[in-house]
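Once you've had a glance at the structure underneath, I'll fire off some questions.
The block that comes next holds chain A.
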Amino acid sequence: MTLLQVRGVTRRFGGLTAVDAVSFDVHEGMIKAVIGPNGAGKSTLFNVLTAFDRPDEGSVLFDGADLTTMRPHLIVRAGVARTFQNTQLFEEMSAEENVLAGAHAVTRTGFLAAALRMPWTVREERDAAEEARRLLRLVGLGEWASTPAADLPHGLRRLLEIARALATRPRLLLLDEPAAGLNSAETSALAEALYRIRDLGVTIVVVEHDMGLVMEVSDEIVVLDRGRKIAEGPPRIIQKDPGVIAAYLGEEDVSDEF
Partner candidate 1 sequence: MRRDARTLLPYVVVALVAVAVLTVPLLTADRYLLRVLTFVGVNVIIVTGMALLFGYAGQVSLGHAAFYGIGAYASAYVVVELGWPWLAGVLTAVLVTAAGGLLLALPSLRLKGHYLAMATLGFGEIMRVVFTEARTVTGGPDGRSGIPFPSVGEWTLDSAGANYWLVWGAAVVVLVLAANLVRSRPGRAMRALHGSESGAMACGIDLVGLKVRVFVISAALAGFAGALYAHVVGFISPSTFSLHVSVLLVAMAVLGGSRSLAGPVLAATVLTMIPFADAVIPGLSRSALETIQSFQEDIYGLTIIGVMLFVPGGLAAALRRVASPRGRER
Partner candidate 2 sequence: MRRTRIASAIVVLAMIATAFTGCAGSNGASQPDDAIRIGAVLSLTGPYAGLGEPERRAIELEVERINAEGGVNGREVEVLFEDDGTDEARAVAAASRLIEQEGVVALIGASGTGQSMAMRQEAERGGVAQVSLAGGSVITDQFNPWVFQTPWPNRVVVPFILGEMRAAGVERLALIADSGGYGKDGRDATMAVIDRFGMEVVADEQFNRGDTDMTGQLTKIRSAEPDAILMWAAGAEAATILKNHDSLTGMDVLPVYGGPGNARVELLEGAGSAAEGFQLAAGHILVPEAYGPGTEAYEVATGFIGRFTDRYGVAPDIFAGHAYDAIHLLVDAMRRLPEEFTSSDLRDELERTEGFVAVGGTFTFTPTDHNGLSEDDLSFYRVVDGTWALAGEAR
């Protein structure tokens, strides 16, 4: 079943067309990657998908609803979660509290109920805390639960942000360059986490330019170059696609090889 349909998304900044009529589908339960050299429009597309930016044309249908018309927090409640290229964690909160904050979308305690400390809010809080600890263990941060986010090393911060995104119980998880700045050990830990998340039935779209990770984990890959989709398909086909190689390695090298 097609979970996400990206239809002709175009985004222009003044004269520059950052994203030019990009369309692709994402099927439920798969890991789809969006790759492309720097400046290919990956982040711009990502921001449009998560309604942090509005497209000039096109639509993004998730389960039939057009995400581009919804406000960001409603998209999260519809089941689409995201992470950020430069992690947007709550520095003074502990890892567990960060994930608990992620559970905001799926819990109900309001201002009045919280102020009066109604019994059901205490129960909801306890259950949410357990869920948060489970998610931390899922991404391998079990023993860092009470450490403030500010004190976590870079690699763990990315995993924490993923755990926080999972706390919103998403059906679709959008990752913005999760491997950026990770060493090989951290990258393989990330890959492990992605597999475990997919096995939970969460569909993943990852925007990335770390070819190693992409080739290893993705079921399908979309390749962008200068804002246009130049290829789409499984990793082994994409690897050999001349257009993709040209886009990555630049024109002249290819020509003297043939």
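By definition in this document, contacts are C-beta pairs under 8 Å (C-beta built on N, C-alpha and C of every residue); 3 or more make two chains touch, one makes a residue touch a chain; residues count from 1.
The candidate set was assembled so that all candidates are chains of the complex that A comes from, given by their letters.
Keep in mind that this is a model prediction, so the values were computed, not measured.
Note on this complex: chain A touches candidate 1; the remaining options among 1 or 2 do not touch it here. Contacts from chain A toward candidate 1 in the complex involve residues 50, 52, 71-73, 76-77, 81-84, 88-94, 97, 100-107, 109-111, 114-117, 121, 124-125, 128, 146, 148, 164-165, 167-168.
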